[in-house]
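For this view, one protein chain was removed and the others were kept in their places.
Right after this comes chain A.
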Amino acid sequence: MPETFYTIVDVFTRTLSGFLDAAVVTLQLTAVGIVLGCLLGLFFALLKLSKSKPLQLIANIYITIIRGTPLIVQIVFLYYGIAEFVTLSNFQAGAIALGVHSGAYIAEIFRGAIQGIDKGQSEASSSLGMTKTQSMRRIIFPQALKRSIPPLGNQFIITLKDSSLVYVIGVAELFSLANREAAQSFKPFETYVVVGLYYLVLVMIFTYLLHLYEKKLDVDKD
């Protein structure tokens, strides 16, 4: 056991600079994925909540397809599948796939949160002469957003871990590097333990930041 421990430490120090670079790429993928996912999520949540049947249908199709197919398929589809029509770099394809994928789940998070806001809130804003858009923007959505934060946090963590699947199109993120390291060094056990630790630490930092943010929101309010 102590020997294994030393080889893990050895692998860790030897790969440190490489993994740190790769961690930055993982974080970049995650950041783009989350931002894009939130934008798409909000957009499709609003479509789904609109009164227009065609718009609802569009949102339902998006959500059904994305939730019904594996992320890894979506990644290779965006990179190789549509290469004839649109050329994306592997980072772009990976980041967009993560965004489009998480967007379907985030749409449902937002939809649920918006629908969960008491009807009295929109009635009160209507009765004050606010339009539907004003009421959504100023009254309903801020409250819904606050309620979305715990499930959104979960989704962000999933996106962070899902970014490992982008290895399949060769983006130099943590998991790609780990695969290469493991093969070259003949130390798969130690290498995968190390890369696992990177993800674990990132997720823990993320969780902690979310926790701080939630606490900050709770001050003074309901």
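We take it that a contact is a pair of C-beta atoms (placed from the backbone, for glycine too) under 8 Å apart; a residue touches a chain by one contact, two chains touch by 3 or more; residues count from 1.
Simple rule for what comes next: contacts and distances are computed from a predicted model.
**Q** According to its UniProt entry, is the unseen chain "Aspartyl/glutamyl-tRNA(Asn/Gln) amidotransferase subunit B", "Amino acid ABC transporter ATP-binding protein", "NADH-quinone oxidoreductase subunit M" or "Spore germination protein KC"?
**A** "Amino acid ABC transporter ATP-binding protein"
**Q** Given the contact definition stated above, which residue among A:2, A:68 or A:120 touches the chain not shown here?
**A** A:120
**Q** For the chain left out of this view, which of A:67, A:138 or A:211 touches it?
**A** A:138
**Q** Which residue, A:8, A:72 or A:130, contacts the hidden chain when the whole complex is considered?
**A** That would be A:130, which touches the missing chain.
**Q** On chain A, what residues meet the omitted chain?
**A** Those residues of chain A that touch the unshown chain are 118, 120-121, 123-131, 134, 138-139, 142-143, 146, 220-222.
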